[in-house]
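Mind looking over this structure? Questions follow.
Missing here is one protein chain; the remaining ones are kept as they sit in the complex.
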Amino acid sequence: MNQDVLLQRGFYTIVALAGLGAMGAGLSSWGPAGLAFALFAFLTLAGALVCIWERSVVRSAFALMATFTGVAGFFALLGADFLAMAQILIYVGGILALILFGVMLTPPDMGERKLTRIGWATAIIGGGFAFVAVRVGGKVGSWAASPDELPAMETKARDIGIAFLHPEQYVVAFELAAYLLTVALVAAVYIARRRTGDFQLQEGQMEERA
Amino acid sequence: MVSTKEYFQNVWDALKTTAIGMRITGKYLMQKPITVQYPDERLPIPDRYRGIHYLEQEKCINCLACARACPIDCIEMDAIRHGKELEWVAFTLDYQKCMFCELCVYPCPKDCIHMGTEFALVTYDRSELNHDLLSFQGMGRGARIRMREAQAKKAAKEKAKAAAAAKKADTEKDADEPEAAGAGTGGDE
Amino acid sequence: MTPPLALTALPQEQVATTPNPGGNALLDLVNKIGPPEWIPDWIVALHAVGAGVGILIGIVSLIAMYSVWMERKVSGHMQCRLGPMYAGGWHGWAQTIADGVKLLMKEDMIPTGADRVLFIIAPGIVLASIFGALVAFPISYDFYFARMDLGIFMILALGSTTTIGVIMAGWASNSKWSLYGAMREAAQVIAYEIPLGLALMAPLITLGTFSLLDASALQSDWFGMKWAIFTNPANLPAFVIFWIAALAETKRAPFDLPEAESELVAGFLTEYSGIRWSFFFMEEYAAMFLMSVIAAMFWFGGFESPATWALRSAGVEGGIFFGAVCFVTLVIKAFAGVFLMMWLRWTLPRVRIDQVMTMGYKYLTPLALLCVLIAAVSEAVKSLLF
Partner (left out) sequence: MVEQTQEYKPSIQPSEEGRVLPSGEREFFFDVSTSDLEVNMGPQHPATHGVMRVLLRTDGELVTGAQPHLGYLHRGAEKIGENVEWLQYLPYTDRYDYLAAMNNNLGYSLAVEALMPGLEIPRRATLIRTICAELNRIASHLIAFGTYGLDIGAFTPFFYAFREREWIQALFEKICGARLTYSYIRIGGVFNEAPPGWLKEVEHFCDVFEEKWKEYYDLLALNHIFVMRTKDIGVITPEMAYDFGLTGPMLRGSGIDFDLRRDMPYMDYTEIWEAGAYQIPLGSGEKGTLGDCWDRFDVRVKEMIESIKIVRYCLGVIEPGPVLGDVPKVIKVPPGEAYVGIENPRGELGHYSHSDGGKVAVRCRVRGPSFVNLAVLEDLMPGTLLADSVAIIGSTDIVVGETDR
């Protein structure tokens, strides 16, 4: 068994054990909500770790699914079920499928990669920084909720709709976002447009491939 | 690019032809199926069906016409002739090769080989596909007695002949002993 | 400042309220039974969830089993055949059970060179996401796994994740045909989620709710026939668009390109066999059922029919019998949808991939937008007139 495989198995073992430990800790301290929180945290972090660790690009992309799902879980735990569902619909169902679509078209030798030392260093430093920021922010600010006082899932889609369309609330922001997205869509279509307009390969290209 | 008229024409065509197709499939959904449940019900097999052969052994004269007509030589037949009677050794048809072309049926002078209506050739072993078409090894009872009599007569005749030959050989024994010994061993083989 | 017209169209009170406004019916049931004090709450909750999952698995298996059987019978009779006739006696009703047992017994094969991990988890992801989507499937007004304000949104969201499983299966199989299937699936699902959601907007505007139970309750007038499809002119074309997009989402013919058997052998399913293969099929039939449930809920009155109206006016509301009638009504409507899908499948040829894209982007999306516009305008007009 070569070193790479060993390293990989060791990595996955550590991740899995950490996840189990986290879930146990969450369950013992906060009950079912804690278990769910720990599960989603594990999904998010493990997905992200596998995403940067895996040498195959496609596997990395698939690992993103766990991350996106975990984030959706956080939203759900925080009572924002609309956001949770939107996260899954857009990120897992749409964006991830697009990423995979692109990634699967890459040749295999480009698909294999290895994290360099600089990469590791960046990841560790960045992760540490983010962790510190979150801790400090939680201490300083008032936006860190502890999981045992989670809000109930009572969002009404109707309230969201009214908030978006009500003149006194977010209608301007909503409209602006809509215009921005429309412009972006039109621009994307313009850029990606095939100017020859047919599916036939040009003759020169054919010979080149043959 | 499609024009506006073409665009809506496409939408209309797609919906209309789909509806037409669904009407046809829906019509057949309501009708009685035409298939039969095979092992329980069977379709009638026509008289001329070219299935596994059968042989009218009493008529066959071992003339080899069918074997010769066969394009792939899958018929093998052998019989010992006792005057008019035949003692059958083998009449086999190798269904691993047979293409059921019926060419063996036409040349038969006695009209004794036919294509039957049996078609199932499933076996557990390929060697079982080499069918023996003989229904009985030999002849009927009367013929059997007649043949036995003929055989006994023949045997007696041969015995007498052999005795005569032995007497003759005895007298010439000294003259060509090695040759006789050689012939004896040849016969044993 | 007054709110815009669209918001005044539906006053808050019009959203019907059913007896149990939120939560998990199973959990309520467990709490009603009253477990001993010393058992922690979360264990009770986990058991309720476990029971829900068990019921869901049962429902999915039953739906898949009888949809497969129905598919074989329907296709058989459409093609002047009989379909399965032996297993179980009456018209081969146990054929799928026999097939399932066979699939369980089959050798578990993973091709050499396949990505083992992804190959194994792909059917799991596919099945898990359809289970997740089915959580929003209500059995009756009083019995449901989760009563959600966002039921339809959740079904669409979780239903769309099956794509990832299919892509994973296609890629992990290490077969070129599978890869083609996976790429087609990715392209197709991305293209058709837009018209699917947009077409669904028309009845959502008509009814004014995302919740499946509320949608059903809102259609209970007119002797149980105030179905959304009759109450707004945009809903019929929207239904046609939704149905086409639903066929594409569930990979059913004429949009079965990911597994196009005459082109890609079996697409992403080429290398799968045995129980893993059957997971994909369970997903396909459960998704068909789910799409039909959505159509039934938002276009065709959900639980409501003259039968439920009669019961309600006779004063029978709530209780097991009423629930059963609701459930049967919904299942009949849903299976009518499944039958329609089968009918289309056995009638139409397969569409080509560029035509799938053209149809999704150039035909269905603009027409669905038009439907949304018409629905909104006609709702506004209605609120002005009545």
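As written, the chain order gives the labels A, B and C, with residue 1 at the start of each chain.
Everything below uses one rule, namely that a contact is a pair of C-beta atoms (placed from the backbone, for glycine too) under 8 Å apart; a residue touches a chain by one contact, two chains touch by 3 or more.
Note that the structure is a prediction, hence the values are computed from the model and not measured.
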Full-complex contact with the absent chain, from C:A94, C:A260 or C:A296: C:A260
Contacting the left-out chain: of C:T250, C:S292 or C:T347, that is C:T347
Missing-chain contacts mapped onto subunit C: 75, 78-81, 171, 174, 176-177, 179-180, 183-184, 253-254, 256-257, 260-265, 346-355
Under the stated touch rule, tell me which residues of subunit B contact the chain that is not displayed. 10, 13-14, 16-18, 20-21, 24-25, 28, 34, 43, 46-50, 69-71, 99-103, 106-107, 115
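The definition used in the following text is that only the chains that are shown with their structure count from here on.
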Subunit A to subunit B, mean C-alpha position gap in Å, rounds to 73
How big is the gap, in whole Å, between where the Cα atoms of subunit B centre and where those of subunit C centre? 60
Report, in whole Å, the distance between the mean C-alpha point of subunit A and the mean C-alpha point of subunit C. 26
Can you name the residues of subunit C that touch subunit A in the complex? 1, 3-4, 6-7, 12, 15, 22, 40-42, 45-46, 115, 118, 125, 148-150, 153-154, 156-158, 160-161, 163-164, 167-168, 171, 179, 182-183, 186-187, 189-190, 193, 208-210, 354
The answer for subunit A against subunit C in the complex is residues 27, 31-32, 35, 56, 58-59, 62, 65, 81-82, 85-86, 88-89, 92-94, 96-98, 100-101, 104-105, 153-158, 161-162, 165-168, 199
Okay, in this complex, where on subunit C does subunit B touch? 74, 76-82, 85, 240, 343-344, 346-348, 363, 367
